[in-house]
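Following: one structure in structure tokens, then a few remarks.
All protein chains but one are shown in place.
We just call them A and B in the order they show up, numbering each chain from 1.
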Amino acid sequence: MAFIPHTPADVEAMLATIGVASIEQLFDEIPASLRVKSLDGVPVGLNEMQIGRLMSERARADGRPLCFIGAGAYEHHIPAAVWALTTRGEFYSAYTPYQAEASQGTLQLIYEYQTMMASLTGMEVSNASLYDGASAVAEASLMAVRANRKSKSRLILVPRTVNPQYRRVAVATAGNQGLRFEDVPYATDGGVTPLDALKKYEAEDITALVIQQPNFFGQLEDVDALTDWAHAKGIFVIAVVNPTSLALLKPPGEWGTSGKGADIVVGDGQPLGVPLSSGGPYFGFMTTRMEYVRQMPGRIVGRTVDLSGREGFTLTLQAREQHIRRAKATSNICTNQGLLVTAATIYMSLMGPVGLERTAAASHASTKDLVAALTAVKGVRRAFAGPFFHEAVLLFDRPVAPVLTSLGKRGILGGLDLSEHYPELGYALLVCATETKTKSDIDSYVTALAEAVQAVRAA
Amino acid sequence: MMRTHDKANEKLIFEYSHPGRGATDQWPQPLPATASADLPQHLRRTKPPLLPEVGELEAVRHFTRLSQLNFSIDTHFYPLGSCTMKYNPKACNQYAMLPEFLGRHPLAPESHGQGFLACMYELQEMLKEVTGMQGVALSPMAGAHGEFAGVAMIRAYHRSRGDLARNEIIVPEAAHGTNPATATMCGCIVREIPVNEEGDIELDALKAAVGPNTAGIMLTNPSTLGVFERRIEEVARIVHNAGGLLYYDGANLNAILGKVRPGDMGFDVIHMNLHKTFSTPHGGGGPGAGAVGVSARLRPFLPIPIVGLEEGNRYRWLAEKDLPQSIGRLSGFMGNAGVLLRAYIYMRMLGREGMSQVGEYATLNANYLLARLKQAGFDAAYPSRRASHEFIITLKRQARELDVTTMDFAKRLLDHGIHAPTTYFPLLVPECLLIEPTETEGKDVLDTFVAAMTQILEEAEQEPERVTSAPHTMPVRRLDDVRAAKQLDLRWKPTA
Partner (left out) sequence: MSNVPPDLQYTKTHEWVRTLPDGTVEIGITDHAQHALGDLVFVEVPEGGRTVALGEPCAVVESVKAASDVYSPVAGEITLGNPLLATEPEAVNNDPYGKGWLMRLAPTKGAASAELMAANDYLKLLQTEGG
């Protein structure tokens, strides 16, 4: 029996203690009409050898193409120690740290994580993580509604340069609580959000403005101007950032010229030691200022002392959470992404400030090399002028989809076709290269691209 | 037993920092400053972030030692009611972490993902079969997230039929806190109804509560009280007749896996906790996965994306164009894929015969523990009922007579190397312990638990101070929660 240790002798002794003749008798309170007859739709069980073989075959079928896609999930080198430690049973199979005395490992680790994320984002306090970057934007919007007492509109401005999936998730998650999300257009020359586009909101009550940096196109927004505009009107700034980029770019806590910085910072922590893994599990991070800490959803770990005066860690501010406030909770969130936070904390410890900066710099350099090499191919050019970081949009003179299919056959995933989300750009491709891509990888892409464009007629 | 590790020795990682140290093997080669000169000055970071500067060995030692301060299923018994702390098979981890699965980008085309998609599709199918539902979506990233999806689908269904007045969700007073919180998040009003002394819903109260404003009812069966809602078919009739839908909170699915199916009980929408019933790791607090299942009439509203099977045995994602009435995307990509792979592997290893063994042995273990604890002098909250996969012991009498609370028992159990059961939930039963052994524990472990409880009871009678000031052998003693909340210390700050 899979993972069930009972012998017939055990069962006999246990039934005798209970005072029943069979295990079936323990189900006698359940109406017979409800009992399952058979589960033919589930295949017969496999032993470990068999499932291992099946999974290996399926993995082989998917292979390991060379990947130049970013768009919210980034391939970085993950040091071997990260998952060797994270998959230790004591981390992997530990429960939520509600019994603090039995969970000091996890709790201290989260406290260290909170310290790192607060500093990385330039803010005062961090929670213990949320599900992912997209849902973190939804939670930040709900938090802005709670915390921004001056605004009643529940209107959140979302530039079109913010990750389109993040906007969809925010609408699906927070739309039911009366929040409205409105698009703000971008300027086609620079691929960033111009102040002009915000002019129409001058007299309106807006609760929050979301600013993504780098934005979904990889372009760098004028975060200071946007932040100043928002703060002058009492609008909360929700910053959405890539954590690796923060080793080189000014953190949201320092955005704007007034010294206040963004109000809430979120993003996806996947680049910090979490593998791509077809999209999850990742983790969302959220940081803010101390004045809003009670409005922040999710778990938080605090340091305190025990009965002997010895230092220890515990979950705190739990009264805000679902298991106590029930219908009045700040959110219905019951969990964080503990295992991924563990990996990220170990990753950040191994990389340190220097390693993270070098990773960011190498990724930026790699992308610039990629863009230079690809735009040297006839019919390929950059979509936007202006500075970008580790992602860029390229325009083609022919439809992108067949080019990508052709590249795929040559073992290269060339980027993300933007025609679904940004049809107005034309034949646009979002490409990304991180520190994992060598010059020879980029050469392979260029060679394959040259072959692919020959195969696909120009538009 | 716990490794006796002196907690005072384990500093914060920052306190091991030495400027200039690092895991240099892990770093890319340095580039000249000019390499980033194209980044405008006013957008650049000026001071490095506060990250540790330690070598690889220092980091490894620190985090290894931290791990040793934890309880975990791999080291300790966790009879946590409603959490299903069963063994996390190593094979699930190993095969979910094959490099091709780990390295696959979420936006990689379907042509480079048929292996992965086959696993996801088959997982959808198996979950449908074991729950008796007609549609499954895998993207919600936790139980509470699945609940949100479920209630959102109920609202979407009513709206699609022009039934706009239905905004009330009925919840039994014993429900888990996520249930009313979820209802509110979906813009609904919560109506609580009582349960009777036997643990069943008060049918009269239910009849009075349903009406034209009823969107639905959220239930767990077996309930959070550890007992099977015997008149569930009647409950379903009452709610359906009033035009409402039934939502099943799958937290207790382990009790009935392979024995009863929520779909057969009349539920219209369910969420499953893959990190409970399907043994994916708890990870110190996540990641979970809260897959949802629906009856045919709710299929159009499923959160996207879901995996579809085309002619020629090709798998593809079904998204906005395929499900235009979907409640939308709840995740940046497709949910916690790695967790889903682990659940898939687990279900394939169990197979059809293994499913019912889970329900049977989880129930056997719970009833055995209940019988032995009753014999040892403990009071069951519902003594006349069978335990499902869990049951409640109330320490109300001991609290009154000996001034020793459930919290004290829980802390003293830690000294015995056993994680406390769930305490003070459900709120309905005073001074309660909700105990769920799961099917992966052997009789000997259960007997050890009974011995520990018995010993603590004796101690409570003879030397109560030992119990009320427990734990004594853990890395820390009881922590000052009040101070933690009043003097907020939520991050380390360097002293100079």
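Convention: contacts are C-beta pairs under 8 Å (C-beta built on N, C-alpha and C of every residue); 3 or more make two chains touch, one makes a residue touch a chain.
Computed from a predicted structure; not experimentally measured.
Novice: Check the options B:A165, B:A376, B:A451 or B:V482 and report the residue that touches the missing chain.
Specialist: B:V482
Novice: Which listed residue, A:R294, A:R382 or A:K409, touches the chain dropped from view?
Specialist: Hidden-chain contact among the options goes to A:R294.
Novice: Pick out which of A:T17, A:Q177 or A:Q318 touches the chain that's been left out of the picture.
Specialist: A:Q318
Novice: For review purposes, identify every residue of chain B that touches the missing chain, sorted by number.
Specialist: 481-482, 484-486
Quick note on the criterion: only the chains that are shown with their structure count from here on.
Novice: So the centre of each chain is just the mean of its C-alpha atoms; given that, what is the distance between chain A and chain B in Å?
Specialist: Chain A and chain B have C-alpha centres separated by 20 Å.
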